[in-house]
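With one protein chain removed, the remaining protein chains of the complex are shown where they sit.
Chain lettering (A and B) follows the sequence in which the chains are written, and residue indices restart at 1 in each chain.
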Amino acid sequence: MFQYLIRRLLWAVVLFIAVTGVTYVIFFIIPADPARQVCGQRATPECIERASHFLGTDRPVWYQYKLFMGRLMPVGIDPLRFKTPDLGRSFTNRQSVNHVVAQAAPVTASLVLGGAIVWMMIALPIGILSALRPRSLLDRIAMVFVLIGISAHPVWIGLIFAYFFGFKLDLFPITGYADFFNPSTDVGGPIQWAYHLILPWITFAILFAALYVRMIRANVMEAMNEDYVRTARAKGAPEHLVMRSHVLRNALLPVVTMLGMDIGLAMGGAIFTETVYGLPGLGKQVFESIDRVDLPVIQGIVVFATVCIITFNLIVDLLYAWIDPRIRLS
Amino acid sequence: MTAQEAVVAGEQMAVRGDELLVVDGLKKHFPVTRGIIFQKEVASVKAVDGVSFTVEEGETLGVVGESGCGKSTMARCIMRLLDPTGGKILFRGRDISNISRAEMRPFRREMMMIFQDPYASLNPRKRVGFIVAEALQVHKLGTDAEIKRRVQELLEVVGLNPEHYNRFPHEFSGGQRQRIGVARALAVNPKLIVCDEPVSALDVSVQAQVLNLLADLRDELGLSYVLVAHDLAVVRQVANRLAVMYLGTIVEEGPADQVYASPAHPYTKALLSAVPVPEPGVTRERIVLSGDVPTPISPPSGCPFRTRCYKAEDVCATTRPVLEPVAGNTEHRAACYFPEPPTS
Partner (left out) sequence: MPLLEVNDLKTYFRTDDGVVRAVDGVSFSVDKGQTLGIVGESGSGKSVTCLTIMGLNPKRNSMSSGEALWKGDNLLTMAPKRLRDIRGNDIAMIFQDPMTSLNPVHKIGDQLAEAMRLHEDVSKAQAKKRALDLLKAVGIPRPERRIDDYPHQFSGGMRQRVMIAMALINNPDLLIADEPTTALDVTTQAQILTLIEKLQEEFGSAVIMITHDLGVVAEIADDVVVMYAAEVAEKGPVERIFKQPHHPYTWGLMGSLPRLDADVERLVQIQGQPPSLLRPPSGCRFHPRCPYVMNVCKTADPELVAVTGDPAHLQACHLDEETKNREAAKLLASMMAEAS
């Protein structure tokens, strides 16, 4: 088990280097020049030269990458000390990227984690009930829902919801984010926070709910046909015990791992939902940064997203090994 | 020309009595590795641990043993579907133990295999005609028309309707699928057919059909078989020589009737006594073995069977016994320090 952990962490480091390296390379392949962006519409060659020296884009790519990794390490070499990882400064407004990420991450986290709860609340009952009554009316309706949920684009869903529930019926705010703790505007506090997130949560959740309904349905149906379920019934167990202790316990094991991975992935930024609802999260940030050719911010968000994904995957693997005795004891 | 004759006409029948397959000290160990970055071998599963036997032309060697004894692994090693870890395999006098895939190619015409699971061993997306013809096409043994005719002949030989050339495997029953497997093996006129549990997945009444087919083909075509099975009664039907395996080694071998009538190794005796006899009221002298089969990762020292043997003594834990003739009979050998006396 310990060996497994060490091996996974080493892989995580390799992965991290690979992902950030590739991001750097891609950034410097695209033809847009950040120095030119900084100089604005009428960029003179002298301005561009000064800007690129200031930003450091006149140095070779590997040198910039080396600087970047050096800043990122929590340990400094010269002199030997502990330091906080520094993600650099934005090319466009010289803001500390640490700060940018720290501002945007809680917004994305609110959206993703809340959305995860919503999608599980939808997917679990529908998935399980559909599996218990295949081909019934409920099952067919559920499958239609799955089809729509997977096919319809979140942006479209978001706009439709915002239009009907926000604009026409005036039930929910159309856009905007309310801070949970420190309101940056005059709208704030937990209730406002939730109120502003209800439509985004539902929009974000629909795609995942659809995918999970399908998966849960398949897993439960498969578990119901397992021999050990038959054994449980042969022992005289009532149906609710069979479901709880035997069917669901086994059917939902893989769901746990999928959940962890999907949350990790979504933490990188639920771009579509955030854009439609004007939520200042990581997705919106990265979207804007690409537009502005702002490498440090892009790189910073990539780093954060990678760390999230790797961490969540690791947690999920360990969790799975813990709850499935077949893996734990091998 | 009958169907059978057509198949035979493909190649000359060989002279009997030659050694077709010689296996000498065959070993197959699967490594168990540990390590964070660099995997180091810490132990190995000794699936096959020094097996030697000979199969002559026209002979059928039955290899019996229970699950985990290594008989299937050995069968795959002989066919070079797995690479042996040690030992030699000589086919028609040529050493095929370590040759490359390209060098092995021509030998694949001469040794074919029939597998256990008739449902898994046929590609469900290919038509039966293609499945049987594939080996012929790979070795370029005829034009398309000739191959097709040959396949139809083969289907008839194994008792299937040649018109079903274009059907898919799922349209056939288990027994019929196994016949397709036999036809496939026969297509290139091999000298040796290795059968890995050919009837254990079939119903009893269908088993009889396939066993009779195998016996008929052997008689008509002069085939040699290595028949791997766990069912002793099944092996008795087709085999004229028998080898009993336990934990990767052969513990007894000899002419089938002799081994069945007078088993020398305690394991063989226990195995035979465990088979239920379809005669009510016959109280069998049953030897019930205690415990489970030990793990092949660390087999017991000395004789691998000693942990469950009803007559184990101290000497059995020292060195592993080798196959010795039983009561002076060099044909019937057992690897035991205290073999059972022959029942006359």
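To be clear about the criterion, contacts are C-beta pairs under 8 Å (C-beta built on N, C-alpha and C of every residue); 3 or more make two chains touch, one makes a residue touch a chain.
Computed from a predicted model, the values in this text were never measured in an experiment.
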Displayed partners of the chain not shown (whole complex):
A, B
Would you mind spotting which of A:Asp58, A:Asp86 or A:Glu226 touches the chain that isn't drawn?
A:Glu226
Considering the whole complex, which of B:Glu163, B:Asp292 or B:Asp314 touches the chain not shown?
B:Asp292
In the complete assembly, which of B:Leu141, B:Ala215 or B:Ala317 touches the absent chain?
B:Ala215
From the listed residues A:Asp58, A:Glu288 or A:Asp324, report the one that touches the chain absent from this view.
A:Asp324
Just name the one of B:Gly58, B:Gly129, B:Gly175 or B:Pro304 that touches the chain not displayed here.
B:Gly175
If you put the missing chain back, which residues of chain A would it touch?
226-228, 230-238, 241, 245-246, 249-250, 253, 323-326, 329
May I ask you to list the residues on chain B that touch the chain which is not drawn?
66-67, 173-176, 203-209, 211-212, 215, 230-234, 236-237, 257, 260, 270-282, 284, 286, 288-289, 291-293
